[in-house]
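Heads up, the thing below is written out as structure tokens.
Only a single protein chain was left out; the remaining protein chains are all shown in position.
What follows is chain A.
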Amino acid sequence: MNNTAIRPKRWTFFAYLIPGVVIYAFMVLVPLVLALRYSFYKWSGGPKMEWIGLKNYQILLQDEKFWGAFINNLLIVGFSVIGQIGIAFIIAIFLMNKWVKWREFHRTVIFIPVVLSSVVIGFLWSMIYNNDAGLLNWLLTSLGLESWIKPWLDDPNVVMYSVTAPIVWQYIGFYLIIFMASMQSINGEVYEMAEIDGATGMKKTLYITLPLMKDTLKIAVMLCIAGNMKAFDSIFVMTGGGPGNSSTVMAQYAYDTSFKAFKLGYGSAISIGIMVLSVGLIMISRLIGGKSND
């Protein structure tokens, strides 16, 4: 590379980087370090802090509620990886076909929920699930399926599926955009060559589109795991973690512990726990995804 003529000086680079780094440090790194520090204390918000070492973590490892919440998160992650990424992929393939009309329109409509605030999504869906006036029960009734009607957000056996559905629905558009961009960047000549060799629709998808999108898919899975390990807002609006703890996710548990029970030390320990588990899960997914590629 011989473009040093227009390359700015070294310090200019740093000067431009500083605002971003400073904001990042104060918004992410400093709170993280503080949370780590608080997690070693018994602390209820005032200046009185009692150092208790690793006791919070000891309790955390045996905390049924925390692990129950972790299972709930895993359920959401599982459904989201299959639901969000799977459905988005299928829709993306459809939309890439030449015969599809109004491509932009479809894409925009599917993308709208991503833009909406999760609180709005939560309210919308709690109206859909509403017992008396809800859209879902009305639909079931008009189809003659009254026996399928359930207290969607009140039955502890159903509630997790009920709160996962909106999350899956909301983010399909997000992955759709990523996939469509990635598909558009695949060189059209590859498809032409394959067509000459006799590859048809399904085969083109399996043997050309999928392998060439592998890196995009891996990133999508990672985003999906990271996003759903911190799932909170729409569930908070719909059920508040209830009934009991049956729809409590880890972030909700951390919130309840810190700001309702005022155990800020233990709440910090839970937050650190969430981070460790999330990073762990992402590492595992990378191991699985990376093996065949490299």
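What we mean here is this: contacts are C-beta pairs under 8 Å (C-beta built on N, C-alpha and C of every residue); 3 or more make two chains touch, one makes a residue touch a chain; residues count from 1.
Operating definition for what follows: contacts and distances are computed from a predicted model.
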- Protein name (UniProt record) of the chain left out of view, among "Acetolactate synthase small subunit", "Extracellular solute-binding protein", "ABC transmembrane type-1 domain-containing protein" or "Cytochrome c": "Extracellular solute-binding protein"
- Item | Contacting the left-out chain in the complete assembly, out of A:78, A:151 or A:280 | A:151
- Given A:117, A:131 or A:187, the residue that touches the chain left out of view is A:131
- Extract the touching residues of chain A with respect to the undisplayed chain. 45-48, 126, 129-132, 151-156, 238-240, 242-246, 256-257, 260-263
